[in-house]
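Excluded from the complex is one protein chain; the other protein chains are retained at their positions.
Per-chain residue numbering starts at 1, and chain names A and B are given in the order in which the chains are listed.
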Amino acid sequence: MVQGLGEVAWTVVVRELKLTSRRWDQAVQPLVFFCVVTTLFPLATTSDLAELRHIAPGVLWVAAMLASLLALESLFRPDVDDGTMEQWVLSQQPLAWLLLAKTAVHWLVTGVPLVLISPLLATALGMAPEAWSTVIASLAIGTATLSVLGAVGAALTVSLRRGNMLMALLVLPLEMPVLIFGARAIEVASYGENPSSSLMLLTAVLLFSVSLGPFAMAQAMRIGIE
Amino acid sequence: MWTWFHKLASPPYAYDVAGKCQPWFWWPSLILMAVSAYGGLVLAPPDYQQKDAFRIIYVHAPSAWMSLFVYSTMAIAAGVGLIWRIKLAHAFAAACAPIGVWFTGLALITGSVWGKPMWGTWWAWDPRLTSELILLFLYLGYLSLRSSFEDISRADRASAVLAVVGVVNVPIIHYSVIWWNSLHQGPSVTKTGAPTIDPSMLWPLFCMIVAFMLFFAAVMCDRLRAEILKRERSAKWLMKEVAVAHERDGVPNV
Partner (left out) sequence: MGSNASQAAQVLFEARALHLWRGDHHLLRGVSFAVQRAELVQVVGRNGVGKTSLLRAACGLLPVEAGELFWQGQLLGRVHDEFNGALAYLGHANALKADLTPLENLKLGVHATPHDGTQKFEKVLDALGVAACARLPVRVLSQGQRRRVALARVFASNAPLWILDEPITNLDADGVGRVEHFLAEHLNGGGAIIAAAHQRLLQNDARVRSLELN
């Protein structure tokens, strides 16, 4: 008797969380990177909070995108290197489902911490606390989308030796709509207006990516495994 | 009908057909280009606002249209190759990509050139140009991915996945950029839209688009043949062709 979809997803989640718990340093790195990159912008431009406020949504978002890209290195490559991915491809379970479950846990571990620390960084960049809820919502939905889109790129380049830069180049153009809607939502909220239209567009992109992305991931992974 | 389609998927047949069709695309394309150029540069009256500067639309609009058309064609060919495992479809997609890059580059350059007299700058983040730029990135990503794989079959299939993912995203990217741009509309920036339409201005535009499509078809015939040559290097039918050609030209057979 084979595990059902729910059971196997749970197995994947437990496995990934156990692996993460034994490699804490790797899990913390994207978070630190996010903070470091955000710090670069005031250093590069101005220390005046009033001016930083204007670019704050963009800075948070670009930093989140870059952190997400770097974190994706650890998504599939270790599994392909130690042969575990071959077993996944050969299992009776739908590969797209397994990869989606893995990506979801990866987002939980690398994306959610960014979301939680973002209000702090937003304040550091001069934004008012009223915008916090939008910052969290925008980055929460956004980083999830970035994880899915990034996973497609990661699957495509998983067998290439120096594939990380190429993965970034493939994925960034696809992520531009996410950036546009996400940054706009925060910007609108910082003016005190209602960001719901941008957030809804952002959610639409997330749902679209989650429904089609895993199939692209699976197809790319089969090619990468050969 | 299906047998013809199936036959077309065979490299020697396609090689032959492409060679025969090429002049039928090439000459009409050149003639039409000349006609449209005459119509656009000489016959069409100057625009009320932009005077003669608008005439670059006769190159800009068709190249922008072609850049999108080629990307879609490339993605469809790649998808066909992926689903039905037809090698020739992959060869077709591979042949399309560089042409698409050229059209996109041309659209960007002509758009920039048009921008100078209109806005006073060589570059403005208007929706059309920004979309073209992102499309260029998509093309370059496709070419980069292709060249990263040593095995042609894997390169074909991986880039096919990317092309399909890309083509699905193109409308999303396009509309998100339009949306983004409409939020920050400056008062002095006018859209790079078509000027007020006079029929004498319009027909050279359509003529030029058709000319560009024929040009694309002509160039594709050559490029597809080149791709077939590259992929079927050691195939028997190709050896025979080369031997026949050598005999005809009096080259001693190795």
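Criterion: a contact is a pair of C-beta atoms (placed from the backbone, for glycine too) under 8 Å apart; a residue touches a chain by one contact, two chains touch by 3 or more.
This is a predicted model, so every value here is computed, not measured.
The chain not shown here makes contact, within the complete complex, with A, B. Only one residue from A:Glu7, A:Glu51 or A:Glu130 touches the chain missing from this view: A:Glu7. Residues of subunit B that touch the chain left out of view are 150-151, 153, 233-234.
Contact between subunit A and the unshown chain involves residues 1-3, 7-8, 11-12, 14-15, 18-19, 22-23, 81-84, 86-93, 98, 225-226.
One rule holds in what follows: only the chains that are shown with their structure count from here on.
Each chain gets a centre from the mean of its Cα atoms; for subunit A and subunit B, those two points are 33 Å apart. Here subunit A touches subunit B in the complex through residues 152, 156-157, 159-160, 163, 166, 169-170, 172-174, 176-177, 180-181, 184, 201, 205, 208, 212, 216, 219-220, 223-224, 226, going by the rule given at the top. Subunit B makes touch with subunit A in their complex at residues 82, 134, 137-138, 140-141, 144-145, 148-149, 154, 157-158, 161-162, 164-166, 168-169, 172-173, 176-177, 179-180, 183.
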